[in-house]
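Every protein chain but one is kept in place in this view of the complex.
On to chain A.
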């Protein structure tokens, strides 16, 4: 589904990603872990098409298409979803209007008919249950005045509405208490299917108790320096990142 080869990216001339290789197949959950500043969020942003990052080398193929050539909106329409680490508050844009515009533009791209108001609302109600999100929140401006947990829940709710094939969760767990984490993870797990893949970017192993990954990759200095299964995450939790850094630094040169 997703094939990343030798991906290099920089911001304002500073290289952040220095040769990422990653294969993600349908149905898989990949966790990307790593110390602060290792490039985790950059990888998520580059995949979603954030303009500040310049891809200097490498390629990303998503379902047979060159992802890097697509605009952010077309990536979303093709089925890539980024749950933001810091969802943006947009005063004056109603959550419901925004979602309807998004859903219908995605549908149009996929050659589907636009949803009318009634149909849209009924789908919305159904998906709202997944993340236990309150109707009241959705009648407000997008993310405006939402708590941290409400914002993250809203991300997963949007994900449910847009039905992506590849979801990238960028530190969705940071700042959440255990209850909020449980609700968000429940939502993500219910959306899992054999056709869909998930990349979970996280700093903490805690999230992976709820969203169990098939693979764990450790990012350090812009490269994946270690890959393994969920046991690797446990090891990281126990020992921290220092041993990885030492290992990587000694083999790097």
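Just so we're on the same page, contacts are C-beta pairs under 8 Å (C-beta built on N, C-alpha and C of every residue); 3 or more make two chains touch, one makes a residue touch a chain; residues count from 1.
Keep in mind that, in the parts below, contacts and distances are computed from a predicted model.
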| item | value |
| --- | --- |
| Which of "Fe-S cluster assembly protein SufD", "Branched-chain amino acid transport system permease protein", "Enoyl-CoA hydratase-related protein" or "MoxR family ATPase" matches, in UniProt, the chain that is not displayed | "Fe-S cluster assembly protein SufD" |
| Residue touching the undisplayed chain, where the options are A:34, A:49, A:187 or A:213 | A:49 |
| Touch with the omitted chain, as defined above, among A:162, A:188 or A:233 | A:162 |
| Which of A:92, A:111 or A:194 contacts the chain that the document leaves out | A:92 |
| Touching residues on chain A - with respect to the absent chain | 48-51, 71-73, 75-77, 81-82, 84, 87-88, 90-93, 98-99, 101-103, 105-106, 109, 141, 158, 162 |
